[in-house]
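Here the complex is missing one protein chain, while the rest keep their positions.
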Amino acid sequence: MPAPDNELATLGDQYDSLETQERSLELGMWIFLATEILLFAALFALYASYRSMYLADFKAGIEHNTLAFGTVNMYVLLTSSLLAALSVSAVRADRPRTASWLLGGTALLGAAFLAIKLCEYWRHWQEGSLPGRYYHDRELPTFGANRFFTMYWVMTGLHALHVTAGVGVVTWMAVRARRGFYTRAVHARLVIGTLYWHLVDVIWIFLWPLLYLS
Amino acid sequence: MNQLLRTVLFLPPQASTVAQGIDFLHYSVILTTMFGATAITVVGLMFLIRYRARGPFRREDPDANPPLWAEVGVVGGLLSLFCLWWVIGFMQYVKIQVPPEDALPVYVTAKQWMWKFAYPDGEHTISTLYVPSGKAVRLMLTSRDVIHSFYVPDFRIKQDAVPGRYTTAWFEVKEPGVHLVMCAEYCGTNHSLMRAQVVALAPEDYARWLAGARRDAETSLPHLVTGGPPGETTPVPGGLPGPIEDTPLSVEEFAPATPLSMVRLGTQVAGDLGCLRCHTLDGSPHIGPTWAGLYGAAVPLATGETVLADEAYLTESMMDPLARLHAGFPAVMPSYHGLISPGQTAAILELIKSIREVPGRAPAPVAGLAPTLGPPPAGAIGQEPVRPLPVETLQRVPAPPDQPLPAEQGLPPPGRLPNPPPRLPIVVGGTPVVPPAPASTGGSSP
Partner (left out) sequence: MTAAPTETAPPLPDGPESEPSYLAVESGLWSWLNTRDHKRIALMFYVTVLGTFLLGGTFALALRTELLTPRRTIMDAMTYNRMFTLHGVTMVWLFLIPSIPTVFGNFILPIQLGAKDLAFPKLNLVSFYMFLLGLATTVGGMLAGGTDTGWTFYPPYSDLTPTRLVPVLLGIFILGISTILTGVNFVATTHMLRARGMRWSQIPLFVWTIYGTSIIMLLATPVLGMSLLLVGLDHGLGLGIFDPAVGGDPVLFEHIFWFYSHPAVYIMILPAMGVISEVVPTFAHRRPASYTAIAASTLGIAFVGFFTWGHHMFVAGISTYDAGVFGILSMFVAIFSAIKVFTWTATLYKGQIVFSTPLLYFFAFLFLFVFGGMTGVAVATQSLDVHWHDTYFVVAHFHFIMVGGSVTAFLAAAHYWFPKMFGRMYSERVGLLSASAVFLGFVLTFLPQFLLGNMGMPRRYYSYPAQFQWLHVLSTGGAYLLAGALLLTFTNLALALKWGEKAPANPWGSRSFEWLTPSPPPKHNFRGAPNLDYSPYDYTMTDEEAHARAGQ
């Protein structure tokens, strides 16, 4: 049953067809994702520079890092992305309520990621592996380890901010899906939200080996 | 012609050996710029007049385009010209960046808002860099706080002084004279007052200055900076008038009455800071690699690579010793970052350089540094030294059992004031002597 003001009623004046509007929305999101990639690219470049300066210390830092937490989080995010992708399929199969549940699952897993991350940060705090001038880890007292953990905190911190924003977006979409705002014909706004979530997942897929795998 | 163009373009005197070549390129580029901009505008104006609208609108002639060869020709010609300038500019740039082999080293430390100079022979000066004319001088620049830049317009050279690393610049002054130095990288409130001067002396005057006749050398040449009462104007060779009241704002140190050679200073520092607990000066093996024969050698690393033991590697070994660890030695050396001033670091470098030919390791042929002396003499690694080096006052001593191992000391806690290094007993002639505590803030000792 279509909701009172669903997408069909809101075709912008500048568009000649719904299809053009849908495709525009998706193009716009892809462009925005490119900017997010460039944002993280700067950090990856900084990581690469410091790693080339302090290779042995970076390797030691990686070994010293909390691999279990990172790997569990990897699976959490991958699963959440799967659920998000399935929610789009559900809408395309005219099952918006299922989509809503799936999106709720995505949001929940996103929140779980953040909780696990917080535990991990707590562990680092206890060990003294804090960023920059606050670093005082006795087991690895070198500059290179300092640089490694500084990059770790900045990169995972920024990523966690994006996960938080993503959880908000996905929750919002879950509510809207429940109310029937996404139909088989018109659901670009769902697609673009899940695209954002997939990007957040992909960034973790690149962070994880750099920060945890030796 | 050179002087005419130089004056018309307001360029300073060409006081260094590279300046004239750079200026020739300058003339070519700038004259082309002026000519090009004027020419294209004139062509445009000519078209404006020739092709102005007369009468009602006529449909455009679809063939009215300038020929393709014109566009390709102009653009291709410009590209070739730019590439030519790049080639010449790059070659000159390499020449500016790479010091000649026999250049005299001077250590330059920049700090807010002054320049300090240290010579291997022991002189320390502030704001005035004395150099011999007609000889290449190599500057090893670093900074104590923020990025500064050492700029001498008369020489056409400039190099940033970056904290945490050494950068190099070099110049050879053609004739005796005084030249203004300015800081060229914004560094805070008094950036524009961070000036110095290069005083180039004839070689015999320079030798006299080194030997201690500084006062004579100073009075024979007028100063741009740090001299005279405020407001007094002194004529300066090169025709640069102006008040000379630009004294540096804080002068913390003065050259000692009897200058201590950097090697002696380095030996003293090495003792004070405990380096000689683990490193020897005579080639005998100990906890850390011997410093004899170290400078310029190929050092095998724990990772299997080989690195050249130059100033950069040796400095890094003091600041971040475990980064590139010498193969075969334990990872126990603490970091001296924040505990040793640039002047002390430079002094230790000079000490290590002074014993580079003492047999201590198998010499490896390395390009760019002093050539080796031939097959290794009898005093190579692991063997008894043939001629023991007369190390004056200091011998090695095993660590007392109650001192923590260096690796457990960790980095200084957050904040700007590092902990003072441990005060280690040193044996002097058989009697343990606790040396005085070195400066706890890494800023006030030379």
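Chains: A and B, in written order; residue numbering restarts at 1 for each.
Please note the rule applied: a contact is a pair of C-beta atoms (placed from the backbone, for glycine too) under 8 Å apart; a residue touches a chain by one contact, two chains touch by 3 or more.
Treat the numbers as computed from the prediction; the structure is a model and nothing was measured.
Looking at B:Met140, B:Cys183 or B:Met262, the residue that reaches the missing chain in the full complex is B:Cys183. Chain B residues in contact with the hidden partner, per the touch definition given at the top, are 9-12, 22, 25-26, 29-30, 32-34, 36-38, 40-41, 43-45, 47-48, 51-62, 64-66, 70-71, 74-75, 78-79, 82-83, 85-86, 88-98, 145-147, 149, 151, 153-154, 156-160, 162-165, 167, 180, 182-193, 240-243, 320, 337-338, 411, 414, 416.
Taking the complete complex into account, residues 12-16, 20, 23-24, 27-28, 31-32, 34-36, 38-39, 41-43, 45-46, 49-50, 53-54, 131-135, 143-144, 146-147, 150, 154, 158 of chain A touch the chain not shown.
Assume only the chains that are shown with their structure count from here on.
Residues of chain B that touch chain A in their complex: 303, 319-320, 322-323, 325, 335, 337, 407-411, 413-415. Within the complex formed with chain B, the chain A residues making contact are 53-57, 133-136, 138, 141-144, 146.
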